[in-house]
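Worksheet for the structure shown next.
One protein chain omitted, others in place.
By letter and in written order, the chains are A, B and C; residue numbering begins at 1 in each of them.
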Amino acid sequence: MKTIKSIIGGAALLLAAGTAALAARTDLVVGVVLEPPHLDPTASAAAAIDEIVYANLFQGLTRVGRNGAVEPSLAESWDVSEDGKVYTFKLHTGVKFHDGTDFDAEDVKFTLDRARAEDSTNAQKQLFAAIDTVEAVDPQTVKVTLKTPQGAFLYNMGWGDAVIVAPESADGNKEKPIGTGPFKFDSWAKGSAVRLVRNPDYWGDPVALEKAEFRIVPDAAAAIPALLSGDVQAFPQMPVGDALSQIESDPRFVVKIGATEGETILAMNNGKEPFNNLKVRQAIAHALNRPEIIAGAGYSEAPEIGSHFSPANSAYVDLTGTYPYDPANAKELLAEAGYPDGFKATLKLPPPPYARQGGEVVASQLRQIGIDLQIIPVEWAQWLEQVFKNKDYDLSIVSHTEPNDINIYARDDYYFNYSNPAFKEVINTLDVTSDPERRADLYKTAQKIIAEDAVNGFLFQLPKIGVWDAKLQGLWENSPIQANDLTEVKWTD
Amino acid sequence: MSLLSIENLSLDIAGTPILKDVDLTIEPGEVLGLVGESGSGKSMTALTVMQLLPEAARARGQVTFNGIDILKAPEEAMCRLRGDDLGMVFQEPMTALNPVKTIGEQVAEGIRWHTGASRANAEDRARAMLDRVGLPEAKFPLSRFPHQLSGGQRQRVVIAIACALNPKLLIADEPTTALDVVLQAQILELLRELVVENRMGLLLISHDLAVVADMADRVTILRHGEVMESGPTASVLTEQRHPYTRRLAEASTHVPARPHTPASPNTEPTRLLEVSNIVKDYPGARKGLFSRAKPFRAVDDVSFSLDTGHAVALVGRSGCGKSTLARMILALDTPTAGEIRLAGENLAGKSQRELRHARRDMQVVFQDPYGSFNPRHRVERLVAEPLHLLDEKPSAQNRRERVAEALHLVGLSPADMEKFPHEFSGGQRQRISIARAIITRPKLIVADEPVSALDVSIRAQVLDLFADLNHRLGLTYLFITHDLTVARAITDEVMVMHEGQIMERGPTHAVLDAPRTEAARALVNAAPDLNQSLKKRRHLEAGK
Amino acid sequence: MSIDPTLHENPDEPHFLKTALTDRSFAIGSCITLLIAAMALLSFLWTPYDITVLTVADKLQGLSLAHPFGTDHLGRDILSMIMIGARNSIAVAIVAVGIGMGVGVPLGCWAAARGGLVDEVLMRFNDLVFAFPALLSAIMITAIFGPGAVNAIIAIGIFNVPVFARVARAGALSVWPREFILAARAAGKGKFLISVEHILPNIVALLLVQGTIQFALGILAEAGLSYLGLGAQPPMPSWGRMLFEAQTRMIVAPHLALFPGLAIVVTVLGLNLLGDGLRDLLDPRLRRER
């Protein structure tokens, strides 16, 4: 069998060799899981948009770098006033949009005013909520005045939702995005691929790639053959499942398991019987065997979490031991809570494998302590409608991929239905605190509160399994923000 | 040397013997009649000569045609023979032509294949041949498709195909069985002419002694795959040396014994059925999206009456409207206009419930002994079906008794109740059909071609049964038939129907011996008659 | 007037069973079908492993004595999953055929009996349903009303209705002109009674044959829907979803895709053979010469 394969394979290789390029390649096909609904990052929360356009097509005043730090982008430098309320940005000169129009302070003012306007459809309006006024001092200088000091303001300006757009082209960005980045939009074959080409008039360091294609590869079933056959050369975040070991052992590819901001949780409806009972939530927490869930979800390794916080963050505390795996204890807690024979509930699962497969494991584990879960798979649209909007659910599994989003536990009316004044107090203080050490302490307190309250079942940090051709360099290993920055990517031979 | 000689031909299909040591010969220009009842192996003999047997068939013996050993001839040799020296005409003209090819193509195809003639040349010859068989180009261009022709016309096309290259031997397998008597006479005449013109041998296969007597110089009688008797037609059929020949001949002309007066001669005849001015229109075919052809009038202002105890035949060519009339009388179809009264009660426009009473008084016997029973019911249930019409449902016991009695009346045993219809022969089934018809003790029985599908010997027995029941139960009959022999055998009166109208009515013998109208005359003249034919044939043979 | 040779069915030949077993298609088909059915029934009482208990540590094992077909990505025994999956496939297909027959056959018989406008409307309705590619509509139905075995059954069942209506109507139309129907009418029986007593028994063979075909198609359709994640939901295993789950792991564990696929092929093959055999046996016109 093996010989046959090598004979036929050899023949195929000979055929292929004729067409193989000899010079170093300057084209790249990147596989992404989700197709963007459109390409305007300022008009949707969809991560799929940022994963294509962030840093490649569009740029903001600041940006988040490969290690999660805030770096200058269109703003060369900035000054912050004593009271932390006035930010003065110094802009780069000689920057042009892809349509040839000049970039200046008026564009910044337009962008920020548009995003925080009454009829704005920006999905992250709260990023701009602190802004009081925006003023174009001169073409190269912008002054932003805040209502109250905001510790994360520079970070906020680095989000994809805060990229700078031009008044001339902003309305057409959904279909034909016009930014300032090193790549220009080329074409979008809907359902298939978005293609970018190098921007010859780029103001910064030129990029190595001539052409970059983001091909939509929805699931592992399609991704693995696409990778193995060389159709797609890089998957920054590959839906690979159990095939990982096979790919790791293949010298043609490198596999980088990095961190993301995705806290994967077993969300519980804290506003609903019996999950409003702390003992029930604790029992569930004790019943969860994280390594098994991680393995079942298809990951060979992933950091376990004990609260809603990324282990990559310097303010992280390990709280995985708060409620260790202990089914016997879980059963007792259930009995104490008044459910000696357990109860029935539903588990709504969105499409990603971590939810669908992890959900089967979670259901099996909860069945051990008498909780009988009916699994209801839902599409994202239904999940948003039923779980997120209408809070019509018992349990769900989802990964919260926004960075530093522990503050969602302080929101009223969030889908967890969790309300703890003490926690809100912590978050409020955090909002007006800019001292890094003090902020870290506050984060730690916040983590502990929700861990002890067992608001949700905290499972693991979603790993970023990056797989790409061994000859590729410069791709991000971690994912501090939803982005696939191609500016430093190049082929090595 | 004979044109065709068959010696010791035995045939079996998948192990079942079909023919046993069959011998026959045909000389050029001779007509051989091959006679036998269904299942006697007539058709298989013909297909053996053509080498068109089913794949599982195995033939032994010797078949020599024109010096060629047919059984040993390779397929290519047979292809050269078939359609050239050997032609064949089949029974069913409706299906014998390819529906997607024009008649011109179908006739010309064989000519081109065998002679290598050009298309135009072959078409010329096809045109001439079609003209010869009575389909002149002016009325029947080559571009006609089979579905645009009637059954008789299609049979002419089949004959044209078979005779296109003047075959030495023509095999005609029941060529007229599917046609009505008038068409039958025309087709037989055509065959006769072709034989004379081309000095063809003709192997005419038929179940009908009268047809064979009319056509054949010699006759071979086949039964269960064996030759019973063989010889010149007139002597074989007149002398009737072989008992089977005698039985066949007698059955063909059988007239049941029946008192020629109705059951109760003393009483004044009572009027049972009164049909007045009845009309039936069928909507015309759709011509366009919103237009239709004008309606087709199947029954056109028909009036007649039937007295109790009488047996009346309704005869006519196929399509003359006789079956439609019968269905209306049975209240299975509603007349467009007119009135039907059964024992004084008007049937038109009544609901099924109101008709129950009338239905009890009239029942029906159909032609097809296979199709007239639900194959999934047992005889008891089949025969008892009309008991549904009784106002009170009989008990199971009572029901069985009635069924047993009805079966007894038609000459079957009560034990037959438990059987399924397929366990009976055709004749027995027709008896069951009659048992079903009489179980409610009706006054009127409408019989639609009740013996047409039966072999002659069986036919005689069933006719006897009809005669017997007429006498014993005082039944009134309306026989629908195209077969004048049946009418002659069993009815008191005859009505001749033509194109929806009753043309002539009178005592059976009067009408059939001396028809007054054109329609009746055509029918009578065309009807084959064994005795007449034999008389002619004897004359002919004596003349030789 | 000629006698139609197709009418000579002998449904109750004494040698029916004997003939049946000599029909190769029927013999093989019924054996396979019985085997699969037996497997499904057995799964109610016993399976090699309890598949509700996950032992993730044992995941993706190859073939062994302990797990003849290996284990899946959550450590479940594939053989046990296939056994229980058979139950699901069969249940979905049977109920869907039941819906199709239950609604379609009366409709078809009604149309044939009434003719005219009723018939026309019903046939146009059939055209309408046939104009919707069945799988697409099934996907729509399950996607809109939520995935799950029940919705899959309804979706597949709806599209069986016109199929059976059409077959029943065609069959009934060929029976209506037969003389025994005339005889029944002469015996005063109404259309309903005739349909029940005479039409139905005579089209039962047709319906049975079509039933096995739709059964097989139902299993394929269910597999397709489950493959798209719209069929039976976990923890209930289904062959289609097993294939979907296997697809991503084919380079590490090809056996995952092999056995559920084979299960589908064998079951559908068995049913199709059974249908062919039945047709051969019940419709003498198509009976092969042997």
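A few points about this structure:
By definition in this document, contacts are C-beta pairs under 8 Å (C-beta built on N, C-alpha and C of every residue); 3 or more make two chains touch, one makes a residue touch a chain.
One rule holds in what follows: contacts and distances are computed from a predicted model.
UniProt lists the omitted chain of the complex under the protein name "Binding-protein-dependent transport system inner membrane protein" (options: "Dihydroorotate dehydrogenase B (NAD(+)), electron transfer subunit", "Binding-protein-dependent transport system inner membrane protein", "Phenylacetic acid degradation protein" or "NADH-quinone oxidoreductase subunit K").
In the full assembly, the chain not pictured is in contact with A, B, C, by the touch criterion defined above. Touching the chain that is not shown, out of C:82, C:216 or C:278: C:216 (per the contact rule at the top). Across B:67, B:99, B:116 or B:344, the residue that sits in touch with the chain not pictured is B:99. The hidden chain makes contact, of the residues A:139, A:204, A:218 or A:291, with A:218. When you scan A:24, A:69, A:189 or A:432 for touch with the missing chain, the hit is A:189. Residues of chain A in contact with the chain left out of this view: 5, 8-9, 12-13, 16, 35, 37-38, 44-46, 118-126, 174-175, 187, 189-193, 215-218, 221-222, 224-226, 228-232, 351, 379-382, 384-386, 388-389, 402. Summarising the interface, chain B meets the missing chain with residues 50, 52, 55, 75-76, 79-84, 86-88, 90, 92, 95-102, 106, 109-110, 113-114, 145, 147-148, 158, 161-162, 285-289. Within chain C, the residues in touch with the undisplayed chain are 124, 127-128, 130-136, 139-140, 143-144, 216, 220, 223-224, 227-228, 240, 243, 247, 250-251, 254, 257, 261, 264-269, 272-273, 276, 286, 288-290.
In the analysis below, only the chains that are shown with their structure count from here on.
Measuring from the averaged C-alpha position of chain A to that of chain C gives a distance of 46 Å. Between chain A and chain B, the centres computed from C-alpha atoms are 87 Å apart.
Under the contact definition stated at the top, not a single residue of chain A touches 2 or more other chains. Touching two or more other chains at once is no residue of chain B. Chain B meets chain C in the complex at residues 14, 54-56, 92, 178, 318, 327, 330, 332, 352, 355-356, 359, 362-364, 366-368, 370-377, 382, 385-386, 388-389, 420, 422, 433, 436, 449, 452-453. Those residues of chain A that touch chain C in the shared complex are 219-221, 224, 228, 239-243, 245-246, 292, 295-296, 298, 351, 353, 356-357, 359-361, 363-365, 367, 375-379, 382.
Interface residues of chain C facing chain A in the complex, by the touch rule stated above, are 52-54, 56-57, 59-60, 73-74, 143, 146-147, 229, 233-235, 244, 247-253.
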